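All protein chains of the complex are present and in place, except for one that has been dropped.
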Amino acid sequence: MSMYTYEHKLRVRYGETDQMGVVYHGNYPLYFEEARSEMMRNLAVPYAELEKIGVIMPVVDMHIRYMKPAHYDEVLTVKVQVVKLPTVRIICRYEVINEQGVLLTEAETTLAFISKETGRPVIVPEAWLSKLRPYFE
Amino acid sequence: MSMYTYEHKLRVRYGETDQMGVVYHGNYPLYFEEARSEMMRNLAVPYAELEKIGVIMPVVDMHIRYMKPAHYDEVLTVKVQVVKLPTVRIICRYEVINEQGVLLTEAETTLAFISKETGRPVIVPEAWLSKLRPYFE
Amino acid sequence: MSMYTYEHKLRVRYGETDQMGVVYHGNYPLYFEEARSEMMRNLAVPYAELEKIGVIMPVVDMHIRYMKPAHYDEVLTVKVQVVKLPTVRIICRYEVINEQGVLLTEAETTLAFISKETGRPVIVPEAWLSKLRPYFE
Partner (left out) sequence: MSMYTYEHKLRVRYGETDQMGVVYHGNYPLYFEEARSEMMRNLAVPYAELEKIGVIMPVVDMHIRYMKPAHYDEVLTVKVQVVKLPTVRIICRYEVINEQGVLLTEAETTLAFISKETGRPVIVPEAWLSKLRPYFE
């Protein structure tokens, strides 16, 4: 199966835990966003650049399965996969893995490409698409 | 279709917005949690009491569909529905609606009932189940 | 001593606690902001209106003293005081008090009035000042 995969590492902050002693479930979207942002930069088009040319990428769908908890100070690996060539939307899959190699969380997000000016969907910018295309041929 | 429904209102904080000028998608889990917490209190068993008797309720699955954005200072109505009588898990559905009656976001969460001591699944406490049962008969 | 005081109540969310089992110290700015926002609305000029006329109010200084912890599900009272008539800045003092009347946290914030267009300081809008003046005469 063709796809583009990127791995990002991050360390859990104290303020991201809750009184169960684990990472609060509502903080994972921040981890996915950070990993996705690094994936985009690695593909040579930082998301910040995209906003500058008038394209925003709101999340329109997010599905998270929490299997095992993550803890304060652990280094987590977040794997991001672009599962098919994006058009007006991009679907990413995520796996969060701890230092022992245990899969903690799986997720899938859909983001839309939207014109800041018109609020309407736009096609993924060619600059980005041209980098992704080789992975899907 | 039998179900228990609860409506909770909350106001968007400035710090919950992001630079798109709308509520950051990763903050909705906090809204769902607040509404679910009030739903449980309204059913007469606050979640805080549950933790005191050694039962925790981690979120094991969360699916959110973002349709329209919410904005700073808006009063949002979060409708929570318990869609079937819980056993070792409880499934809730959510609708986030703004002051104009527009449906902004839909979600579904699954939470497990877990013994704090053993880490094993437990049946939903009878004190809570007895309150829910009439809605599903 | 002349001053304007406003009291706001809010309930602690689960996601606002950390693994010490208390409210994470970094979440209090959200509580102060919520109370300050309600104070402004109560004075008849919601902050959202202010932004619409091109005035933003960044926080330029914040000092918090944490004396006792707050816990999940507690209802906290946040008292906000405007200690003197604002000019290009407004100084607010805060007290966070729990349901047993215990003072948990004290704070002071300074916010500037800034023109969104020029980025320069501006005088507090007269619409707001006229509401505050009677408390300081």
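To keep things simple, chains are lettered A, B and C as they appear, and every chain counts its residues starting from 1.
We take it that a contact is a pair of C-beta atoms (placed from the backbone, for glycine too) under 8 Å apart; a residue touches a chain by one contact, two chains touch by 3 or more.
All values reported here derive from a predicted model rather than from experimental measurement.
Asker: So which of B:32, B:72, B:113 or B:128 would be touching the chain we can't see?
Answerer: B:72
Asker: Of the residues in chain B, which ones touch the absent chain?
Answerer: Against the left-out chain, chain B lists 14-15, 17-22, 24, 26-27, 72.
Asker: In the complete complex, which positions of chain A touch the hidden chain?
Answerer: Against the missing chain, chain A presents residues 11, 13-15, 29-30, 33-34, 37, 46-48, 72-73.
Asker: At which residues does chain C meet the chain that is not included here?
Answerer: Residue positions of chain C that touch the missing chain: 20, 22, 25-27, 29-30, 33, 56, 58-67, 69.
By our rule, only the chains that are shown with their structure count from here on.
Asker: Taking each chain's centre as the mean position of its Cα atoms, how many Å separate chain A from chain B?
Answerer: 24
Asker: In angstrom, rounded to a whole number, how far apart do the mean CA points of chain A and chain C lie?
Answerer: 34
Asker: Going through chain B residue by residue, note those that touch at least 2 other chains and give them in order.
Answerer: 29-30, 33
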